[in-house]
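The complex appears here minus one protein chain, its other protein chains still in place.
Chain nomenclature is as follows: A, B and C, assigned in order of appearance, with residue numbering initiated at 1 for each chain independently.
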Amino acid sequence: MSTRKIRVAVVGGTGYTGVELLRLLLAHPQVELTAITSRAEAGQRVVDLFPNLRGRTALRFAAPDVALLADSDLVFFATPNGTAMKMAAELLSRQTRIIDLAADFRLRDAALWQQWYGIEHACPELLSEAVYGLPEVNRVQIRNAALVANPGCYPTAVQLGLLPLLSSGTVDFSSLIADSKSGVSGAGRKAEVGFLLSEASENMKAYAVAGHRHLPEIQQGLTAATGHKVGLTFVPHLTPMIRGIHATLYARLTGEPGNLQAMYAEYYRNEPFVDVLEEGAHPETRSVRGANVCRIAVHRPQQGDTVVVLSVIDNLVKGAAGQAVQNMNIMFQFDETLGISQTALLP
Amino acid sequence: MSTRKIRVAVVGGTGYTGVELLRLLLAHPQVELTAITSRAEAGQRVVDLFPNLRGRTALRFAAPDVALLADSDLVFFATPNGTAMKMAAELLSRQTRIIDLAADFRLRDAALWQQWYGIEHACPELLSEAVYGLPEVNRVQIRNAALVANPGCYPTAVQLGLLPLLSSGTVDFSSLIADSKSGVSGAGRKAEVGFLLSEASENMKAYAVAGHRHLPEIQQGLTAATGHKVGLTFVPHLTPMIRGIHATLYARLTGEPGNLQAMYAEYYRNEPFVDVLEEGAHPETRSVRGANVCRIAVHRPQQGDTVVVLSVIDNLVKGAAGQAVQNMNIMFQFDETLGISQTALLP
Amino acid sequence: MSTRKIRVAVVGGTGYTGVELLRLLLAHPQVELTAITSRAEAGQRVVDLFPNLRGRTALRFAAPDVALLADSDLVFFATPNGTAMKMAAELLSRQTRIIDLAADFRLRDAALWQQWYGIEHACPELLSEAVYGLPEVNRVQIRNAALVANPGCYPTAVQLGLLPLLSSGTVDFSSLIADSKSGVSGAGRKAEVGFLLSEASENMKAYAVAGHRHLPEIQQGLTAATGHKVGLTFVPHLTPMIRGIHATLYARLTGEPGNLQAMYAEYYRNEPFVDVLEEGAHPETRSVRGANVCRIAVHRPQQGDTVVVLSVIDNLVKGAAGQAVQNMNIMFQFDETLGISQTALLP
Partner (left out) sequence: MSTRKIRVAVVGGTGYTGVELLRLLLAHPQVELTAITSRAEAGQRVVDLFPNLRGRTALRFAAPDVALLADSDLVFFATPNGTAMKMAAELLSRQTRIIDLAADFRLRDAALWQQWYGIEHACPELLSEAVYGLPEVNRVQIRNAALVANPGCYPTAVQLGLLPLLSSGTVDFSSLIADSKSGVSGAGRKAEVGFLLSEASENMKAYAVAGHRHLPEIQQGLTAATGHKVGLTFVPHLTPMIRGIHATLYARLTGEPGNLQAMYAEYYRNEPFVDVLEEGAHPETRSVRGANVCRIAVHRPQQGDTVVVLSVIDNLVKGAAGQAVQNMNIMFQFDETLGISQTALLP
């Protein structure tokens, strides 16, 4: 392990992904946190927004500034979509590596990106250079990447859940279903009526059934990993809890898949952050609260031809900040688990 | 409307279905509540268990006794499975009608019942006489029924959501999926660690993926209503809220179904307790909290061949006590909406 | 009871108090709801904001307009503070009576009002005419009032809890303590980060310890009712639930108060909406969820000289909309319980 700490900056640290990144980075033994920026909160102490960090940092939010950021080895973007793409080229040109936790570099097709995100992409030439930061798929490419697109929360849970099964080749790739339930923190720390406790508590609802931005990301990822065009129905649901994603995945068998349990266990045998549960188990989101883990169980009800996969993550950890630190560890050749091996908080 | 009140007794009123029945029956203008029984709580005032009923009733729990119950026009069983079947024959022989909110009379096949419920059925001869109390399907038969099997909570949400689509005939009946999310009150008022707030709050999990008792009930109902054998994958989830079921239903089209929105609106046009939302809508469970309503929306994402139906109910009302009172209204020729037209409590 | 319905309008019906008023008024047998206004939502269907009201009303929000409102017998203001005072004089001059659910007419002293609410009062001359709408104290005056100031939520729970004890005269009036816990709906339906589920769930905190606007209202009310100057420490807390206020009240005895339990029972013997629990009981907020009731228990721990009173209400019902309808019933000589005798929803 290198003994020199790397210099790290965080752009846009006022959201939930930001505070979670700070929680992890401030305790990471190889990281020196040099700056955290927020245009709106510039000058404010970080701990005034996030009292859980009291005693951990004296940092204040700084105004975003490329020169400031370029002084770091690595910049995390924990910003709204459309921000990182404006600063990426200059930072890269100054040898500062980037992990973008937003969606700017997740899709390889600029036209598709514009279609789903509603704005023209500012640097389409970087899309092919960006590495999709799902370590279980792209670990080798991440190692040398200058620009990592950290996966979305739903896409992490859904892809990790489906990959072993799809790799078996015995499913109907055209009729996959991902019924996904997310805690409210997935909507971010923004003042919107729909996410008030009085609205979102004691309530369950689907949203964006007509089409959600994570759909093309999942399709692209599964297609890239399996070589098959993928037809997916993706229905996200707002669940009355703060953290957690539970993806319930359905696939139709087209042949005999063999021992599904063994297939899953083998597929993730060496993965530090994917945990395949025993046969018949039902993973709970609370078992990963605050932890950088995806827990998965595979079922074949009544030995029929529908396979059901249950996949849970903490949307802010393995679905965002934790996976970003995992990518950082890979990029800088630290132990991949360094600083992200906290045990989930239960109860 | 008849002006004589009917005499009604409730067997086993100490659970959530029981208290909800009491809330509705105590305010029902045509009901005189004569007795409520509970072996465990006999002698105890009802309001000591359920303080929300203070000032509404002076009743005390009585020990269950057929003679006492037979003095009523109608007996509701809000008991665990396996209780009603022991008293039904005698009550019926004394001209007391029955609505069973448990599962004793839901399946028509005694062998199937035994397979799923693990006990031998005590009166299989009554199974063919019992009417499945889903008014939207069996209103006419309910009117004259002596014995009504009140549907389960999941089966109500799932069947009401799928029926219009299945009746179109243009779906693959063999690969239906019902991804269902229920509030914790569905587990009843029993002391089990898994349903403690500290366990079930801030958590989402599937359960009984291998097979849940509501599966054969749904299959029987859909088959009876459509004439097709139905293959269904049913995955229930425990959701961190008290009340509410959200069923997310997936069906594969085998032909062009026509205008789905119009089909659903037409199917339920005259139904007082099924509300088809506008195109593109997403029903919320809180919109039916405390109300005897099922709200439904139908989607066809990206005009593909998977139809997604969203169906929400309050598991304790349209999924249990409210539907039971609706059945009572039909059986005794009251206005079907009498006493169950409360507006949902929001927020 | 009069058989003519009264014509009622609601100004500002887009908040939680508004939707709760609508729930109650739409089911009230003596009310014809003529208009509901909202500048921001003018033209929008009410049911699009509040899906629980689907099937109950075809109303759309109208722009606020005095002429429109003056066409009613009664106008409810469910608006932010500072709105009613601008329209009150004109409405009153047109013989339209008013119930203001905001704070504009709660304090009798215009200077004090300005000090706590930060704006100059628009019609101080009406303050002495307004009747403070706590029926248990001012029932007679409410009957003939043209302008009723509906009490705040905390003030309702705190005053009803303390009044019997203070009327005994054996407490130290200078050192009362009201430790009060409120559900998040008390903060209203406004987009603020602090009330997001992700912020307010799984969290407990006090706020406004330095001074809260309900403090002078409570002091004024207790002083008016008892003739004693009252010293009160009032600490509100934000509690992770939607509805409910739990006030825990502490008073120091200065003499022997006699039988506290009997005193409380007697004080509220004829009150339809105050329920004194048995000795040793602990009222729960859920026992009043959705109901127009205040439940109270009085304790004297270890027979010491500190009395502890527990007082719970639903902040949106007895603490707002329900009490407003109760006031309406009194003003128009309907049965006081008409339309507000719903049983609380439990669980």
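Following the convention adopted for this analysis, a residue touches a chain if its C-beta (ideal position, glycine included) is under 8 Å from a C-beta of that chain, and two chains touch if they have at least 3 such contacts.
None of these values were measured; they are calculated from a predicted model.
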item: Touch with the omitted chain, as defined above, among A:52, A:115, A:144 or A:333; value: A:52
item: Option from B:144, B:198 or B:333 whose C-beta touches the chain left out; value: B:198
item: From B:17, B:185 or B:285, residue that would touch the chain that is not displayed; value: B:185
item: Identified contact with the non-displayed chain, of C:83, C:138, C:248 or C:343; value: C:248
item: Contact footprint on chain A, counting only the chain that is left out; value: 16, 19, 23, 26-27, 50-56, 185, 189, 201-202, 242-243, 275, 277, 283-284, 286-291, 293, 295, 316, 342-347
item: Residues of chain B in contact with the chain not shown; value: 16, 183-185, 187, 189-193, 195-202, 240-242
item: Hidden partner interface residues of chain C, rising order; value: 175, 177, 179, 181, 183, 198-199, 201-207, 209-211, 231, 233, 235, 237, 239-244, 246, 248, 250, 252, 280, 282-286, 289, 299, 301-302, 304, 306, 308, 310, 312, 347
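Keep in mind that, in the parts below, only the chains that are shown with their structure count from here on.
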item: Interface numbering overlap (same over half, different under half) for chain A and chain C; value: same
item: Euclidean distance of C-alpha centroids - chain A vs chain C, Å; value: 45
item: Junction residues of chain A - those touching two or more other chains; value: 183, 198-199, 201-202, 240-242
